[in-house]
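Have a look at the structure that comes next, please.
Let's turn to chain A:
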Amino acid sequence: MLIATLRTSSRLALLAAVFALGAVLQARGILPAMATYRQDVVYLIRGHLWLAAVSGLLAILIGVPIGILLTRSRFRLAGLVLAQVVNLGTTIPTLAILALAMTVLGLGAPSAIFGLTALTLLPIVLNTAAGLRAVPRHLVEAARGMGMTPGQILWQVELPNALYVILAGIRTALAIDVGTVPLAFLIGGGGLGELIFTGIDLMEPAMLLAGAIPTALLAIAVDWLVGQAQFWLVPRGVNPLR
Partner candidate 1 sequence: MIRLERLSKVFGTVTAVDGVDMEVPEGEVCVLLGPSGCGKTTTMKMINRLIAPSAGKIFIGGRDTAGQDDVALRRSIGYVIQQIGLFPNKTIEDNICVVPDLLGWPRRKSRERAAELLSLVNLDPALFLRRYPKELSGGQQQRVGVVRALAADPPVLLMDEPFGAIDPINREVIQDEFMKLQAALRKTVIFVSHDIDEAVKMASRIAIFRDGRLVQYDRPDDILAHPKDAFVADFVGQDRTLKRLRLVRVEEAMMADPPRVQAEDTLDTAVALMREHGHGSVVMVGPRGRARGQVRLEAADGRRGLVGENHEPLPGTVLVGDDLRTAVARMFEHDVTWLACVDADGFYKGYVTQRGITHLLGATYGKRS
Partner candidate 2 sequence: METFAFMVANWPVILQRMGEHVSLVGAAILIAIATGVPIGIAITANRKAADAVLYAASIMITIPSIALFGLLIPILSLIGQGIGYLPALVALVLYSQLPIIRNTYTAITNVDPALREAARGMGMTTAQRLREVEIPIALPVIVSGVRNAVVLSIAIAAIATYIGAGGLGTFISRGISQTDIRQLLTGAISVSALAIAADAALLGLQRLLTSPGLRIR
């Protein structure tokens, strides 16, 4: 209850900050100027979300199975090596990943999607493996003792128990994904990056903000949405939030 009130109050503080910003912008005549970009914004958000959705989906579809494989006993050694590689990968700056994607695929949407998928993939793999490793050994042992097959153990015991951590990884990953889409504009992707970078280049605050504000809100919204999914999808018995 208390925490909820606090969350509300810090949300209110955030809102107040946004209003303050709005007031400043209004005073400098930026707000009306921003309104002129309305149609662009709507169009670009669509592209933005499309890029994020494609790369996010790909990352989940690839990342979760890799994370599962990493924890299977027959891939133990390969798993350890791969985990090190993934760890190293998370250290590499996002812009560098995008740059590397461009050196491979050139300018254009494929390299944007490739780069975004690569950098979204890593946290998902890491958290999937971490979540599965954190499942208490005795649960798996009990399941094996009751005669479950490895597949049944994975689906009925391991994944449900690891789901919270896996979703936490997906949540971080998607927030990064949505937040990095503007950079993907640089290597040929679409999205709100177009307004931001052009705004910077032209020193046009209204244009810049017309891109930056929706970008920030989208990232927060995605984070919140996956947070909700985490809250509702994870069984109550193993959900620290409920």
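Methods note: a contact is a pair of C-beta atoms (placed from the backbone, for glycine too) under 8 Å apart; a residue touches a chain by one contact, two chains touch by 3 or more; residues count from 1.
Per the selection procedure, all candidates are chains of the complex that A comes from, given by their letters.
Since the model is a prediction, treat every value here as computed from it, not as a measurement.
One candidate from 1 or 2 touches chain A in this complex, that being 2.
Contacts from chain A toward candidate 2 in the complex involve residues 2-3, 6-7, 9-10, 13-14, 21, 24-25, 28, 30, 88, 90-97, 99-100, 102-103, 107, 175, 178-180, 182-183, 186-187, 193, 196-197, 199-200, 203, 205, 208-209, 211-213, 215-216, 219-220, 223.
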